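What follows is a short report on a single structure.
One protein chain is absent from this view; the other protein chains keep their places.
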Amino acid sequence: MKNQITSALSDFFFEYETPRQVLVRNKRVGLVCRFIQMGVLVYIIGWVFIYEKGYQSTDTAVSSVFTKMKGVGYTNVSGRETVWDVADYVFPSQGDSSFVVMTNFIITEGQKMGKCPELTGKCTSNDDCTEGSYKRTGHGHMTGVCVNTTKTCEVLAWCPVENDTIIPKPPLLTSAENYTLFIKNSVTFPLFDVTRSNLVEGIDGAYLKKCLHHPKNDPLCPIFKLGDIVKHSGFSFEDLAQEGGAIGIVIDWTCNFDVDVKHCKPQYNFHGLYGNKDSTNASLGYNFRYAKHYMENNEAKRTLLKVFGIRFDIIVQSLARKFDIIPTLTAIGSGVGIFGVATVVCDLVLLYLLPKRKFYKNMKFKYTDTHTQDPDSEAGSTETEQK
Amino acid sequence: MKNQITSALSDFFFEYETPRQVLVRNKRVGLVCRFIQMGVLVYIIGWVFIYEKGYQSTDTAVSSVFTKMKGVGYTNVSGRETVWDVADYVFPSQGDSSFVVMTNFIITEGQKMGKCPELTGKCTSNDDCTEGSYKRTGHGHMTGVCVNTTKTCEVLAWCPVENDTIIPKPPLLTSAENYTLFIKNSVTFPLFDVTRSNLVEGIDGAYLKKCLHHPKNDPLCPIFKLGDIVKHSGFSFEDLAQEGGAIGIVIDWTCNFDVDVKHCKPQYNFHGLYGNKDSTNASLGYNFRYAKHYMENNEAKRTLLKVFGIRFDIIVQSLARKFDIIPTLTAIGSGVGIFGVATVVCDLVLLYLLPKRKFYKNMKFKYTDTHTQDPDSEAGSTETEQK
Partner (left out) sequence: MKNQITSALSDFFFEYETPRQVLVRNKRVGLVCRFIQMGVLVYIIGWVFIYEKGYQSTDTAVSSVFTKMKGVGYTNVSGRETVWDVADYVFPSQGDSSFVVMTNFIITEGQKMGKCPELTGKCTSNDDCTEGSYKRTGHGHMTGVCVNTTKTCEVLAWCPVENDTIIPKPPLLTSAENYTLFIKNSVTFPLFDVTRSNLVEGIDGAYLKKCLHHPKNDPLCPIFKLGDIVKHSGFSFEDLAQEGGAIGIVIDWTCNFDVDVKHCKPQYNFHGLYGNKDSTNASLGYNFRYAKHYMENNEAKRTLLKVFGIRFDIIVQSLARKFDIIPTLTAIGSGVGIFGVATVVCDLVLLYLLPKRKFYKNMKFKYTDTHTQDPDSEAGSTETEQK
């Protein structure tokens, strides 16, 4: 018994099976098949490996973004000069990856809680103003009174109510065009354990002090002029500043870690979000309301700002690649499978399309019995007949 | 030499190898193997290709979200009527994808920096109140004094300290149920270079003015009533408004770009986050503190709000698919591999399980020598014996 196992094992280890093959010497079939095989080979090597880099595994990054604006705005509304610095025009102030730069505003000063007539929505009698109800676009809580002088409902609200029918034109803070934006971005590819910052090699304090991003001359400088960003995303700054808009700043990290990690550098692209350029779009502009509260003569008051601004979303796109044995062998393995398909196709040609197909059939196949064998076989000497 | 290469090359191109095969005419083996092969074929075509769409490559989107609330809240606390508009009840104000709508609050007015007793944590003597130390849940910096009247430690803090033991019930801003939320969302699939907005074809300004999202009747209207969102996520508005909670609004972009891009439309789903419905959960509610600072009689004061609210997280899920040659051929290639496995299984049946296994073995194999050949082989005429 033990001998048998040993012998079976030695048989197994010292033997090797290889498929027996027919070598068909036929120019037509040979050429067709070789070309099919070449095609598969070119596809595997050229497309899967070289073009699509199928020998690499991929990973996307987790990223962290911090922004900082610089610049001072100036408005002169009916003789009142005001300066707007970064604490006034950036929302939120702490440097998030998504923020709004105010470019235009409607200010309603000295609002306090009280009763005053609405601006819109005509009423003819008190019956039109149900007490305690609201309108979807109203400013407050109806008191049930239709004010005679304005012919609108009286509301309990922050009074006087905001009048936002006229948006200042040109936008009040056109100087926003000259503000600069500094972006710090770090990305980590967890699979490859690589961390990169957009302050890559060669960007030091001295360079940061004087550089300004330019797609050709300074593509790696992380300091951007707002006007440039808007221009590169295809808008006119004045149009966008008027009613606000949204711009995406895409930081693209497409990295190949088979080469030195220092070649992994960000690319900056800018494009409009929400399709503001498209005139058929349903909802244009970007605005929100913001209040500064204060106490005056023991009364709670507020200054309401309807802020029109450009919202910047910093979007980090990342795709890193590195050689990995698994996708490589999977690509090879499935490539071999496709080779098998090529063989099947050639066999079909050989066995069903060629004039000498019966001859080839007999060459290729050996039958375990003879009753269905083709009588007019071209090659008479098959092994089954020799029995 | 040159001739030899030419001849080798022409041999290579005009030749074609095809494996020689035994055609076993045996009903049992035939049926078993054909069914295994059919199973593999059905799996590859039916499952991998049709059901799992293995011929497509996939991509997830980068997305940008902007929100806007509308509506007015009204409170009447001990006769003091107040109206709350969007600048008062949304945090942050600039329309982020994650924001809080205030539904209840505890207000502490007129706080100023000073010394006052804590509300909780009994002390019996000054020794219990170490100067300069803090308690994890305390409001300030202990002065080292145990106040006689309250029997609590005196602290340097914003005084009077907030008393948040009683949460108003019913919630003060139940009118929040009627607020509406407008969501603008744009997604970009970088691999397929497609950008979509949730204001899809057919949603124009006129429709936006009057529509309200309804899962069946208006599934594409991006304006939502807060009460509806809460209801669809399985909560009661009043319960959630009382102590706050968190709701996820999932915008699902599952797109097939093999059909027209206009069929790529968002689906909106709502579900609770942090498992507030589950009573065993350790940490319920959602609240944060927020202060409005002001000056009164040259003193810095503040109004502290403990805000209970519903936090909405807009979560964009995206998966786009498009035909791609690589996954297609990889699927075919590995399918062919599985076919190979089927052949191996059938061979095992043929060579080890059938009664005529020795006959089939001799048909299938040719041996390079004869010494280990089976003496009682059923088919005596192997090629090696003919030598």
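Just a few scattered comments:
Order as written gives the chain letters A and B; numbering starts at 1 within each chain.
Operating definition for what follows: contacts are C-beta pairs under 8 Å (C-beta built on N, C-alpha and C of every residue); 3 or more make two chains touch, one makes a residue touch a chain.
Just so we're clear, the structure is a prediction, and the values are computed from it rather than from any experiment.
When the whole complex is considered, the residue among B:K2, B:R80, B:R136 or B:K216 that touches the unshown chain is B:R136. The residue touching the chain not shown here, chosen from A:M113, A:I167 or A:I203, is A:I203.
One of B:V48, B:C146 or B:L199 touches the chain omitted from the figure, and that residue is B:V48.
Within the full complex, the residue among A:V77, A:L329 or A:L353 touching the omitted chain is A:L329. On the side of chain A, the interface with the absent chain consists of residues 12-26, 62, 64, 66, 68, 70-72, 74, 81-83, 85-88, 92-96, 175, 178, 180, 182, 184, 186, 188, 190, 195, 197, 199, 203-205, 207-208, 292, 294-296, 301, 303, 325-326, 329-337, 339-340, 359-360, 363, 365-366, 372, 379, 381, 383, using the contact rule stated above.
By the touch definition given at the top, chain B reaches the unshown chain through residues 11, 17, 19-27, 29-31, 33-34, 43, 47-48, 52, 54, 91-92, 98-100, 113, 132, 134, 136-141, 155-158, 246, 248, 250, 273-275, 280-283, 286, 288-291, 293-295, 298, 302, 304, 307, 311, 313, 315, 317, 330-331, 333-338, 340-341, 343, 346-347, 350, 363-369, 372, 383, 386-387.
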